[in-house]
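What follows is a single structure, written as structure tokens, with notes after it.
With one protein chain withheld, the remaining protein chains of the complex are depicted in position.
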Amino acid sequence: MENNENKCENGQKEQDHQIDYRRDREWLEKPKHIFILSEAGKPIYTFHGSEDKLASLFGVMQALVSFVQQNDDGITAIFAEGYKIVFLVRNSLILVATSRTNCSTHQMQTQLSYLYNQILSTLTYSRVNRSFEKRKNFDLRILLSGSERIIDNFLVHDNSVRKVTNDVFSNLTNSISIMKIPITDRNNIVSSIQSSCSKIKDLIFAILLAKNQLISLVRLKNQTLHPVDLKLIFNLIDCSESFKSTESWVPICLPKFDMNGFMYAYITYLSEDCEACLILMSSDCEAFSVLKEAKSKITDKLRRNNCFNAINQEIFSNGYNLDALNIPEMVHFVYKPKGIYQIICSEIKPPYTSVSEFKKLEGIYFDLYRKIHKPHAPLKLIYEVRESEAALAWVTTTHELYAVFQPTVEKNDVIMLVDKLFKAIAKDNDNLFIKNHPYF
Amino acid sequence: MSTNRKELSLKSFFIFNSTFSVSEDDTENKRLFYFSGVETPEFKQLNDLGLVEAIINFVGPFVGEEKCQALHTQKTKQFFYTPEKDYWMVLILNLPNEVTSKDGAQVSDYKVEEVNDEVYRHFLKQSYRMFRFFQGTFECNLKGKSKDDQRTNLSNVLKEYFSSYLESLKLPSFNFLTILQSVQYFPLQKDLFLRLHNFIKMVKSTFTSIDFCTYFFNDHLVWSEIASEDLLCLNEYLTTTLFPKAIKAEISSGAVDRNYLVDCDRYGGYLAGKSSSENTIDPPVLYLHEKNGGLKMFSMIVYRTMNGTFCLFVDVKKDLPNDFYTELQSYMAQQLAKISSDIGSFYLKSSPKTPTSNSDLETPRYLFINDLTQQHRGTLNKQSEIPLNISNTIAELFDDSNSDKYHEVMVKSTNDYWVVKKSSNHRQLVVVIHSNKATLIDISNDVNRLFTQEVKNNVFFEQ
Partner (left out) sequence: MATRKKSLLKVIILGDSSVGKTSLMNQYVNKRFSTQYKATIGADFLTKEVVVDDRVVTMQIWDTAGQERFQSLGVAFYRGADCCVLVYDVTAPNSFKNLDSWRDEFLIQAGPRDPEHFPFVVLGNKVDLENRQVSTRRAQQWAQSKNDIPYYETSAKEGRNVEQAFQTIAKNALAQEAEVELYNEFPDKIRVQSDGNRNGNSDNCQC
């Protein structure tokens, strides 16, 4: 035995690093890991690395979950200095997230439950269940193959791994970012869609979006769409460039709408001169040609009604501009009306335009959000001053505001600036938010 | 529909060292101490321990095993602390729980957020420090020839110390003060300070076997010559064990009567030392830190008079002459009584007024903390009736702070408490104000007023 070990020592070192995760520093030091496994401990997904090489790690995770379960309890999280590991057991799946950031366990759980929904949206709840009922040793990767990149895409966007974008904050607040469109134009868009589609049987939703922001959501059969489902649609569109070049017909399960069935999505971009994405969702799997026809009607009407201009203007703008409102001491904000799942964010300006600085901004918001929404001990207001910035989180009966100021700002001025912002938002309210939807 | 609430409780507390087990078949050797308050089968103990060990093992490659701190399950919170290499202390708490019966079905709601991790992690840490204060390190208790003997000896010491410690434990009483890790400080006027200083110098030069001294007035620290870590332990020992005993004795002997000077000997006396009084215990032997970080054993003599407590530390290796205690007492009794009584008058004049009734909630309660000396003063104390959510909020504010950089945070809770924390240059100030009308600016002004007043009034910030 000893001989054997010595023999391997040098020759296999290189290989060790590839096979044994515990020796792979680069892998271990990733800011975040996501693992999904079956109840049997078989790997389904890992964000970094290959599931096969991590097979023993997946085994350990299943064993930990089982060990706690035998005491009629459930493992929820592990904490180490600067490190968190969160577990979520749903149905026949075990989801695990690790993080080196300061997001709360609650946020990490929300994220895992989103990933669970993401899997359902590809397979449906009943299909996942049936697969494992038939064979407990089933390798779910067989059914998921090809859709891992949708999960990857969500995770990349979930915090600023490489991009500087306000998308992070809609995930943080579990909301949808709304594109600012003058209300008359928005009404025009909605009526253009409605009039082109009203007679189509089984067409349930028509969604128009651009740049991960919602332009309009038309509910043709008066059904409601849950923000979680809408987010799944956003993510699907965002992760595939191919929708830009060709029209697509995609089955998608919306777990909050019906976790056992598929909806069929006709997905296409409006036109070359207006890069907004139109999604027509039908319960009829044969509806492709009908919807294709509807799309060209919609496009024509939108063009005729000058809606392309209105949309393009926002596509090319950088977002809500604080300097234009004469609130220059405020560097950035995220605003969410209470009780609805919509947010607006201001344009990202220096110093936060670099990835490293933006990560700090993200950290500040994560921190504020975690503290102010602490279950059982929520707060109304947090105001924090550090050497590099002042930050405010404020939850009232009508809205939530998260904002960052220059560090030199006076408290008196903060109140005044926030007041100014609220007035500006109130004035623009009709253009900033969508109000015809009961839940969101 | 009915609701039945179960409060937070201790599930188990154990100490293990994995290196004491060499094979699968002697895992019980890892376990050095296990306590749960009830009879717990062997396999259950080993399973509790095994899970913690596995968690530490699992986390190890990602951040290093020694950084592992806690495990949360739906029903428990488990805290880990490794004070010495390979030794782990584990505290497992049953979460508070509300069971609601509705239509024959029972639904349990475990109150995860009511239990602040920081507080209990500090508690675990402090319980180790207290052990070390009285018994030395785990390692130095490995006495005996064989490995088995050593382990058994350590096990016995742990059992003796921690069993009574845990039996008298009252869990829900912990709050943010647990995590402050500092001693309440009472600064003196300059001339009083110099008098005390001279007095101590004289005592030490007259009785050369005395190594260090500390002086407390009531439960406030006035003078200390020992390491701040040891001071925390000493403070805990005095305030939870020795003082309550002494105060009881004083009340029964009438010492609260202020006509003391005529007969100071009668009211002064040894709490720990050698005397004819039944209130005197033998000087406890304590482990104190030396400058190089090592531990050394000292006997502690405690003399109390007029609410002043004078602790004198003597290296255990030194033999004290037979008449040491009587000589010492006759040398210092009168002087110390006089100084203590003068400090007492000054204390009455200058001590911060603690708001006493709940109707007075709008008066700011505050606390100044000097992180360098681990001392604090102010009106926010154990008696302050602060709601649990605020106590936890304060604990959390301390959690993520690095007090050497400038940082100010103001927080308003849903039940209209404002909590403000300012820190810079290792000084921290915490203020709690209850007000539903005040604005950010009002509160900010209140805090600033307090701040300037406190800085002007005392030496605390200049130390």
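Going in written order, the chains are labelled A and B, and every chain counts its residues from 1.
Basically, a residue touches a chain if its C-beta (ideal position, glycine included) is under 8 Å from a C-beta of that chain, and two chains touch if they have at least 3 such contacts.
Quick caveat: nothing in here was measured; it's all calculated off a predicted structure.
Chemist: Looking at A:Gln223, A:Ser296, A:Ser354 or A:Gln406, which makes contact with the chain not pictured?
Modeler: Candidates A:Gln223, A:Ser296, A:Ser354 or A:Gln406; residue touching the omitted chain: A:Gln223.
Chemist: Looking at the whole complex, which of A:Asn91, A:Ser113 or A:Ser271 touches the chain that is not displayed?
Modeler: Within the whole complex, the residue contacting the unshown chain is A:Ser113.
Chemist: So which of B:Asn4, B:Thr19 or B:Asn57 would be touching the chain we can't see?
Modeler: B:Asn57
Chemist: So that we can see where the missing chain sits, which residues of subunit A does it touch?
Modeler: 1, 4-5, 8, 12, 16, 19-20, 22, 38-43, 51-60, 62-64, 66-67, 69-70, 109-110, 113-114, 124, 126-127, 130, 134-139, 141-142, 145, 174, 202, 204, 219, 221-224, 226-228, 251, 256-258, 260-263, 283, 439
Chemist: Against the chain that's been left off, what residues of subunit B make contact? List them.
Modeler: 21, 23-25, 27, 43, 46-47, 49-51, 53-54, 57
Here is the rule we use: only the chains that are shown with their structure count from here on.
Chemist: Counting only Cα atoms for the centres, state how far subunit A is from subunit B in Å.
Modeler: Once rounded, the distance between the two centres reads 45 Å.
Chemist: What residues of subunit A sit close enough to touch subunit B in their complex?
Modeler: Residues 21-22, 28, 60-61, 63-64, 67-68, 73-83, 85, 98, 102, 105, 367, 371, 374-387, 411-412, 414-415 of subunit A touch subunit B in their complex.
Chemist: Which of the residues in subunit B end up touching subunit A in this complex?
Modeler: Residue positions touching the partner: 47, 50-51, 54-55, 58-59, 61-64, 67-76, 111-114, 117, 389, 392-393, 396, 400, 405-414, 439-441, 444.
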